[in-house]
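One structure, pasted below without further comment.
Omission of a single protein chain aside, the complex is shown with its protein chains in their original locations.
Right, chain A next:
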Amino acid sequence: MQITIPTTSRHPTSDGLLSTPTSSSEFALIEVQGAVESAGGVSLGGASLGLVEFDEGTPTLIIGRHKLRGKMETLKLPLAVLRQEPGSNTDLLCVIKYKYIFSDRPVPILSEANVGLAQLAKQKR
């Protein structure tokens, strides 16, 4: 059996970086510690994972009530992204050269509306 993977139809500019106002990138790669799970094992389909914000170039990932600071890294060896369609073609989508890695300990965050609630609880006791 031989499966031919064309490399010519790949996204030539998609190197793993997230889009910026001046450049758009089709694919990106994010590395997080552990695994992402939904509470109660509900399907993740359609669910929002979170946000990435850039603070003076430093990427920050916000998932639920956690905030993770990260950094952009150049991969030692590039990664080709293959997409296999069962019983059909295998495509090389792009070659990724960078990734965003979020390996710091998550910092809990409070939304505006909840600020002060912890103090309130203290006073009650």
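Basically, a residue touches a chain if its C-beta (ideal position, glycine included) is under 8 Å from a C-beta of that chain, and two chains touch if they have at least 3 such contacts; residues count from 1.
By definition in this document, contacts and distances are computed from a predicted model.
Chain not shown in the complex: UniProt lists it as "Sister chromatid cohesion protein DCC1", one of "Ribosomal RNA-processing protein 42", "Nucleoporin Nup43", "Sister chromatid cohesion protein DCC1" or "Serine/threonine-protein kinase SSN3".
Against the chain not displayed here, chain A makes contact via residues 1-8, 10, 18-21, 24-36, 43-54, 77-86, 88, 90, 92, 95-96, 99, 101, 103, 111-113.
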